[in-house]
Structures are given as C-alpha cells and as structure tokens.
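Please read the structure below before turning to the comments.
All protein chains of the complex are present and in place, except for one that has been dropped.
So, subunit A:
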Amino acid sequence: MEKITKEVYLKWYEDMLFWRKFEDKLAAVYIQQKVRGFLHLYNGQEAVLAGSLHAMDLSKDKMITAYRNHVQPIGMGVDPKKVMAELYGKATGTSQGLGGSMHIFAPEQGFYGGHGIVGGQIPLGAGLAFADKYFKRNAVTLCYMGDGAVRQGSLHETFNMAMNWKLPVVFICENNGYAMGTSVERTANHTDIWKLGLGYEMPCGPVDGMNPVKVAEAVHEAVERARRGDGPTFLEMKTYRYRGHSMSDAQHYRTKDEVEEYKKIDPINQVKEILLEKQYATEEEIEEMDQRVKDLVKECEKFAEESPYPEKNVMYDTVYEQEDYPFLPHKL
C-alpha cells in the first residue's frame, strides 16, 4: 500500500470535511424543498470511503454502492457540482436530472451507481468484476452495501458465484448499526456480519470503519488478493451514521447519547488531531482548508441553482440506445 504520508492525511481531512459539508448543504436545501425525493446522507461514515480510495487504483478499479451515494463519485473524481445539480434535478447533473439522489452514475470515473433496491447492486458488482476478469483488465471492483442488504438473497447467490469463479471483487458492508430503523440485533441471530463470508470460505473480517488508516489497510489487502486472482473478500466496516436513514426519519430507535458517543470517534476529528499532533498542519492551515471547503460547497450550490432543468424529450431519449424507438403516446 502507498504510504500514508502527511499529504494523505491532509487530503483525507479536506476530502472528508468536504463530503460532510456537501451532505449538510443537501440537508439544508432539502428542507427548503429545492431537493426532493428521498435523501440518504453519509455523515459519520466518511472514513470508509477515504480509506478505500487510498487502496484503489483509480485508473482502472471500480466502485458500486447503494443509495447512500452522493460523495463516493466525488471521491472517484467526479465534479461535485454535477452531483449537486443531479439532486436539484437539473440538466447539468450526472444523470441529466433523471436519476436523482439515489442514482448517481459516472462510469467514466469508475463509479457504477447509485442503486435504489437494497442488495440489487451486489450481483451487479460481481458482474463488473466478471467483465474485468473476462477481458483480463487486472482491475478490481469494490462493491458496497449496508447492514440491511446482507439479509437479501442476492448477497448469498453472489457470494457463492464470486467465490466459485474467483471474481476480482471486494464486498464491503458498511454496518452503521441500523437498516433504516431496525438494528442489526433485531434482524438476525448473530451480529458479526463479516462471518457471513465463512459459509463461502471467503476471506472475511471486521474493520474499524471510523478510522481511515484501518480501512485503507484492510481494503488494500483485499484489493491485492483480488488483483492476484485469488478472488473476493468480505469486509464488515463498523461505522455509524449521525443523521437519520433518510430525511424523514424521526430516529426513535436510538438515543441521542448513542449518537454523541460515536461523535467522540468521528473520523474527521481523528484525522484533524493527527494533523495537529504530528504538526502536519497549523490551526491556520486547517482554517484555510475549512474555508476552501465552504467555498466549494457554495460553488456547487450556485451551479445547481443556476443550471437549467432538462428538456422534456430527455426522458425518452435516454431509455433505449435505439434512436427511433416507437414509444406509445400516453395522453392527448
């Protein structure tokens, strides 16, 4: 794995803070009803993404996840203005305003969604890896899911085939404790999700998902295993989300104290402490980063606000590759 240098910590701090503030901005404009639909925010889970990105070869590796998916494409290199515009339903969005919050796509940057059906992306992730193996591209797919998704049959069918065919894929469960409002304890007879890999003899284990260093180390080992041709790994990232499942979540299933406990091990604060402790950055330099983040979030909002809505024909033009598909009329 590439060494975790001062530059890496600085990047982690600024990236994670940007993701956090980007999501906070979305929450704010959601309340103003500028962004609609469901809105699932990543706050608290940033170390999983930061550590994973450090372990990837961004020139060819791929990422796919579920519907908590706004910041992953940004981490993969997508212009955050386009992600913000997608949530505003604007023509300049990543999917031209057709996908919305749950369906961010940027295959050119290796980000394959953005999927709204719990567990539906798990076989897709294996399929991306299948193609990379088929074409001998030596690339690895990181396939993310929540703790709710691991109870879907799609996971078990996919684990079986991915192991049988030694597909170059890393399955990563972001266990934030709750499948919407249902805790892990209430949905299964065991709480060690990583052990689901054992039934398929898939290398597996738990990871401190609040610490980007631990994440990077675990993902690196898994990515290298996949790249060697030794097949998949299943990692359970123990993490936490500070906000509700979506914006309409009253969070009666947990206490405020529990949330506060996790904020004590907040990944951004952890990295900030390292920056100061190791004198990688001064307070002033950190403030400069904070200001840059603030400005960039503002820029994204402005871009989204000022962008035009899509033309009506785009909902037809994007359905089929066939250009003259004869759609049925739906009204007079």
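In this section, a residue touches a chain if its C-beta (ideal position, glycine included) is under 8 Å from a C-beta of that chain, and two chains touch if they have at least 3 such contacts; residues count from 1.
Just so it is clear, contacts and distances are computed from a predicted model.
A chain of this complex does not appear here, and its UniProt-recorded name among "Recombination protein RecR", "Pyruvate dehydrogenase E1 component beta subunit", "(2Fe-2S)-binding protein" or "NADH-ubiquinone oxidoreductase chain 5" is "Pyruvate dehydrogenase E1 component beta subunit". Between the chain not shown and the residues A:Asn43, A:Asn69 or A:Ser154, the one that touches is A:Ser154. Touch with the chain omitted from the figure is made, among A:Phe22, A:Tyr42, A:Tyr88 or A:Phe130, by A:Phe130.
Only one residue in the set A:Pro107, A:Gly199 or A:Gly229 touches the chain that does not appear here, and it is A:Pro107.
Where subunit A meets the omitted chain, the residues involved are 62, 64, 93-99, 103, 105-108, 112-117, 120, 122-132, 134-135, 153-154, 157-158, 160-161, 164, 314-315, 317-322, 325-327.
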